[in-house]
Structures are given as structure tokens and as C-alpha cells.
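The block underneath contains the structure these notes are about, expressed in C-alpha cells.
Removed: one protein chain of the complex. Kept in place: all other protein chains.
In this document, chain identifiers A and B correspond to the written order of the chains, with residue numbering beginning at 1 in each.
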Amino acid sequence: MWAYALKRIVSAIPTMILASVMVFGLMRLIPGDPAMLFIGEIDDPAVLEAKRRELGLDQPLVMQYLNWAGGMLRGDMGVSVQTGRPVAGEIAAAFPVTAIVVVVATALAALVAIPAGIVAGWKQNSKTDATIVSIATLCLSIPGFWTALLLLTFLGAKWKLLPTVGYVSVFDDARAGAIYLIMPVIALVLTEVAVLTRMSRASTIEVMGLEYVTHARAKGMGERRVLWRHVFPNAFAPTLTVLGLILGHLLGGVVVIEQMFSLPGLGRLMVGAIFARDYAIVQGVLIFIVVIYVVLNTVIDLLYPVFDPRVKL
Amino acid sequence: MKKTLRYLATAAGLAMLVAPAGAQQVTLAMPGDIRSIDFGVNRDGNTDNVLHHVVEALVAYRDDLSVGPQLAESWDVSEDRRSYTFTVRKGAVFHNGQPVTAADVKWSWERLLADETGFLCQKWFKGGSLGIDIQTIEALDERRVRFTLAEPNGLFLVRMAHKVCLTGIIHPDSVGPDGKLAQLIATGPFTMGRHEAGQFVELNRFTDYVPLDAPKDGYAGSRETFLDSVRFMVIADTAAAKTALLAGDIDILPRLDPNAIAEIEAAEGLGVKTVATPEWQVALIQNTDPLLKDRRIRQAISHAIDIKGLTAGATNGLGQPNPSAIAGASAFFGPFFQEGLGYDPEKAKALLGEAGYDGRAIKLITNGTYPFDNISAIAIQSMLQQVGITTELVVMDWASQYAAYKEGKFQMMVMGFSARTDPTLMFDVVVDSKENRANAIADDPELIETVKKSGVSGDEAERALEFKKAHQLMVQDASVIGLFNPARSVGVNDRVEGYEEWPLESPRLWGVRAGG
């Protein structure tokens, strides 16, 4: 197992190098000069020159890349152009915010969606199935940011039930933290529920068609037992894979939600940095996301045989 | 469900927002976090807005944008106009309790002017383009300090009061052993409190603050403070910020969108304050462009734009149409400066015919960041369409537009210039030769000459004549089309008393009280 994990991570190295070149290149393609934006309205060519030199922007692109990549290899992600604070620290502060929103939303979605999907698949083509599928399809058709906007308008401004801005970490104050999470999580969870329900329904249907289920039924095993002993364990594993994909995807999708609810997460850090051409932050965050993605998918692949006895690594 | 939520919300409110009993706190929105506490070194508009509550300069702008007293209660100018002697405000103490002395002023200024500090405006005081050059700074006694310039210069105090480059006076202990600013031990009515990056900055009242004995006037005058603490809340999204104001989660929302004014005014418990500003909204036309180098086409564009209608629409009737660089608030202002080429679609069509305009699309750059730019651009596009000029709107992010502006790489663009305290400075933003700088727009040699003269002359009447001439030349050249001076509005919760807008529209939380 460890050998497999190691192999996975080693094989991710070329991907990481490529991703780093891509993000570096992408940022330089975008018009706008970080030094110019740093200085703002003060019109002094000498100050601009000095700032560009300080940021290393006067060097050839290849040198700039090597300097940055070299730093990354030594564990030094550089400092933010805008605030002068270390990139690693900014990411460390922002990531938990995003992670909590995403993990809570996904966990809630999984709690609802996996049973719902299994029931729908189990009772395929029944009324229950049709209802569940319809609700899921409807949920899938509501954009998260639209939900966010309506939540802010009604729960926030009109009925004044929930705070519209602010953030408290659940680790500092569980109750207050939870309250600030309610709206962002609702906005994210609807789509997640839809995707997961459909996925778990599909894999349930697939498992139901397999011989051993038919066999178990033929032996006169009760429907409930068939479901618990044979269908659930086998339908769960593929859903888990999707869960991993979704988690990775959510890291990107959460950007708009963070913006709307003023959450100091990774997405907002990234968007703000793109607008300010804060190269170090954008590059750092992207590489961080790639690493998270690789690790997440490796972990899920490792978990796969635990849940699905048919698979051996 | 509703009940539970309300209970939860109240619980959160209690846990979060309420400071000790009876304490007065006000929360206001700001679009981005502060960059640092290093004023004048690593700053942006948000940073300035916050730090002006903590750090004071010797002098500051008044409501009418003239220079008034702040940490210096008064000053004398010598006969030869080279020496300025400032007297430190009586009773002024630093946040650590130490009295402010002339020696501290001298130390603070020498720190700012030293190369290793990285003060962005060092050149403003060390022989930059305006020629201000500080030669010596002497502490005359406990409270008097004398600045001596190489040459007399009328703009010295204007620069010293400048909002962007806060020339703050701080205690030497503010600087750590590495020579870098480690904390702010300054003289303002608030001290730095909690700062949660990306979330909020809190300021606490400095209880030993002794205000100036003069009424509150812009950034100058009394800064007597009643609030115990102030929270600047980072809210990047404008819709979210407005929702927060309506929900009562923030008390003050600066830079309210003009279209939202009616709604906020109608909302129970909220009000709007609006003030005219000397900012200048303009359409810039690149006269080196193959199509637009023809003055007739530029003039046709100018004739096609109904600046009265545009202003009424873009600012909800609150802005002041203004084709000239002279703001309504300026002492030089008069009806003469209200006249541009004039709205005349027929004339525009005639000029286009004469120039042989073939319907080629003109790219009009604007951005999604500043509502006035965007709405002006949309209105201009619609107006130009009426006379047969096709424009393609290019909505960039601000950084891209700024780069295009700085490099002069555009056909047409809508821009808003921040307030300039002197007409020469406003003309200077757009008038220069293109060899001198790439972002010069109007480069008519006679115009350049006239603007230069307007800055040098010390005689008001003579300057007024130069301004008139410059205005006429600029209108005829039609590379810079003045649109309006915007009004700025702020949404305020009724529990906040004494919060006023002023032409520089930076928040001021001294003199403000908060009810329950």
C-alpha cells in the first residue's frame, strides 16, 4: 500500500512541474504590472523601477521562474507582493476556512444523498425513485451563487435571521462558527446532494444487476438484508471516488460563494491576488491546490479496497 | 425553525459583536483589507482610510481642500518663504503616553526621507518634479520645529497634507531593532486593535487623546472621539455589502452605488449622505490612433455625447456635469468652464461625413470595478450609436485597464481621476508630450505651454486667464472629453450620529456617536 502511495506521488511530479510552468506563464500573459499596481497613483518612474527590481521583475522570465521554483523546492513560497507577508502563512490562514465549508457541505450532502440514491436505485422505476430523481435534477439546476444571493436577500436582509458578513472559526467558537457556516453551506450543498444522489443511484442499479445479488435473492434472503449485506457496501465504493472528485472540484467552485459571503478562504485569496497581479500568491495557491488534488485522489484510491473487497491495488 | 434560527442568530450576535456593556462600537464596510501598517510605504486606499485614524501628520486637508492644522496647531512662514516653523499641538501625546516633542517630529521626518525607509513619496520632498526640496529640519525647542526648503514652493503644505502619502509623526519605539516599522505608536484618536487578515481591522479609542481646539473640518480640526471602538469589515462584493447594511450587520457603507440610494433611503432605520467631490470623470481618446488622429472625428464624438443626460443618468442626478478640469469647488471655477463643444448630434454627423468615417468600430475600454466608469461607458456607447459611430465595449479588470492607460495603448477609454487640490495638477494628469510620458493624452503644444505657465505664475488673475485658455484648447483638441464631477454617497444606520461625508470621501469616525 505504501509502495503504491509512493509511486502515485512520484508519478505526480511531472504533473506538478508542468502545472507550475503553466501557472507561471499564465500570470505573465495577463496584462498588468504588479509593481505598477503596488505603487498606485504615485507617478514616479524611479520608484517604479526600484520596486520592479525589488520584486525581481527586471530579470529574464526564465530566471524569474527558476528563482521561484528554486524557492518552492527549498520550502520557501515567497512573500505576497501586496502585503509583504509570507505566501505560506496566507495559505495556512485561508485554507482551513475553505476546507471547513467544503468538508461540511460534502459531509452533509453525502449523509442525505448516499441513502437517497441507494433507496432510489433499489426501488428503481418506482414512485419513490421518480421523486428522488426529480428532486435531485431540480437541485442540480439551481446555480449555487443564485441560491447564495437569494439567501442573503431573504434570510439576511429581509428577515434578519442570519448574519450576512463575518466569519468565526468553529474551532474558536463552535456555535458562532456554525452560524456563519449555515448560508454558505446551504448554497453549496444543494448541487452536491444532486450529484451524489445520482451517482449512488447509478452504482446501486449496477450492483443490483450483478449475479450475486440475484443469487442472494434467489436463495430467499430478505430484501433488507440483501440491501445491507450486498448492495450498500458495493455501491458505496464508486460513490467515494466521486466524492474525491467533488472535493477537488469544490475548491474551485467555492470561489464565488466565498466572495458572496465574505469568507476569508482560499478562493477569495486567489481572486484578490489575480486582480492585484500578486504573482507569488496566485502561483503558491495554485500549486497548493494541485498538491491537495493529488493527495486527495491518492488517499481515495488507497481507501477504495477498504470499501470494495473486489479491488486489489 | 424560524424561531430556532433567530435564537441562534442572537446567540451569535451576543458572542460576536457586542463589546462590554455600554461600549460604543461602529462597523463599516471596506472593499479590501489593509496592506500593512507601514503608511506611505506599503499602502492603498483602504490602508490610508484606516491609518488616518491612527496616525496624524502635522497638517491636513480641510473640507474645502485647503490645508489646515492637525498635529501642528499652527505654523509660520518666513519672509523669504523658505522656512516653515510648526508648533506641535498642545497636550499631544503618543499612544504610549509620552508627550510629542519637536525632536520626535524631526526624527519621524528624517526616517521618512531616508532611502532605506522606502517612503513612496520621498521624491515629493527631495527635489522631485514640483521642485520641493527639504534642506534642514531643526527642533527649535520642545514644541517648535523648523523645515527649511532649498527654494520657496507654494505646494509644500499641499504635499505634506496629502492623503496618499501620510507624513505621519510616530514615536521612535515604533521601529524595531531591524529598523523596520514594528508597531504604530502614533498620535491619532484611535490605536490599532485586532487585525484578522481578510476579515476586519479593529481600532480602539485612544483615551488620552487631546483634540485640537478647532471645529472638525475635513481631516483637520478637532478629532474628539466618542466611540470606544471601530471595526472596518472587509466585504469585497458590493451586493453583499449592501445586504449587510440592510440587515444591520454593518452601520456604514461608503461609496454606495447611486442606483441603491433610493432603496437605502426608503429602508427603515437607514439614511444616505451625499457630497459633491472634485473627482473628474473623463473619456480619453488616443490621438495617435490611425482613425482618431483626425480631430474632426474626436470633435464629432464630443458633440455626440450629451454630458448633462449622461451625468443625470450615471449619477442619478447627483453629479455635476463638467467638461473642464476645474472642479466646481475650485476658487477658479465659473460658468465659462461649463462650456464644452456642446451636444449637437447633427454637427457630429456632419463632421463624421467630412472626415469620411467609414463605420469602423472603435474600442472603448472600461472596467467592471468602478461603477461610474462602467455606466458612463455604456451611456457613451449608446449615444455614439445614435450618430452612427460604432463602438465595441471592452470591459477589463482594473489592472489591465490601468496598464493600457499607463502605456497609452488604447483607442478610447473611460477613466475617473481622483481629487486634485489645484487645477494645474488636474490638467497635468492628462496634458504633456507623448515623448515625455506614454500616458499623456492631450499633447497640443500650445496647451502644454499654457498649462506649464499656469503652474509657475504666482498671480491669481493671471492663472485664471491661463486656465481659461487651457480649457478652450483642451475642448477644441477633444482628446480629453470632460464628463462630470461625481457625487459620492454613503449609507448610514440611524443609530450612528454625526457621521458626515466630505469631498475627499474618506471615512472619519471621530466626532461620531452610536446609539443602541
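Quick note on the criterion: a contact is a pair of C-beta atoms (placed from the backbone, for glycine too) under 8 Å apart; a residue touches a chain by one contact, two chains touch by 3 or more.
By our rule, contacts and distances are computed from a predicted model.
Chemist: Which choice in "MoxR-like ATPase", "ABC transporter permease", "Thiolase C-terminal domain-containing protein" or "cytochrome-c oxidase" gives the name that UniProt lists for the one chain left out?
Modeler: The chain we cannot see is, by its UniProt record, "ABC transporter permease".
Chemist: Just to confirm, in the complete assembly, which displayed chains does the hidden chain contact?
Modeler: Across the whole assembly, the hidden chain touches A, B.
Chemist: Of B:Ser83, B:Gln183, B:Thr369 or B:Ser418, which sits in contact with the chain we cannot see?
Modeler: Answer from the full complex: B:Thr369 touches the omitted chain.
Chemist: Using the document's definition of touch, tell me which of A:Ala120, A:Ala157 or A:Ile300 contacts the absent chain.
Modeler: Only one listed residue reaches the unshown chain, and that is A:Ala157.
Chemist: Touching the hidden chain in the complete assembly: which of B:Ala220, B:Leu246 or B:Ala325 does that?
Modeler: Among B:Ala220, B:Leu246 or B:Ala325, only B:Leu246 touches the chain that is not shown.
Chemist: Of B:Ser83, B:Thr238, B:Gln320 or B:Ser418, which residue touches the hidden chain?
Modeler: B:Thr238
Chemist: Going by the touch rule given at the top, which residues of chain B touch the chain that is not shown?
Modeler: For chain B, the residues touching the absent chain are 238-239, 242-243, 246, 257, 259-260, 262-263, 309, 312-313, 368-369, 374-375, 378-379, 381-382, 385, 393-397, 400.
Chemist: Can you list where chain A touches the absent chain?
Modeler: 12, 14-16, 18-19, 22-23, 26-27, 29-30, 124, 133, 137-138, 140-143, 145-146, 149-150, 152-153, 157-158, 202, 205-206, 208-209, 248-249, 251-253, 255-256, 259, 270-271, 274, 286, 289-290, 293-294
Here is the rule we go by: only the chains that are shown with their structure count from here on.
Chemist: What part of chain B is in contact with chain A in the complex they form?
Modeler: 2, 5-6, 8-9, 11-13, 15-16, 29, 32-33, 35-36, 42-45, 120-121, 123, 128, 164-165, 196-200, 233-237, 239-241, 243-244, 246-250, 397-400, 402-404, 406, 418
Chemist: With touch defined as at the start, can you tell me which chain A residues reach chain B in the complex?
Modeler: 30-33, 36-42, 44, 46-47, 82-85, 90, 93-94, 149, 152-153, 155-157, 159-168, 173, 175-176, 178-180, 259-262, 264, 268-269, 272, 275-277
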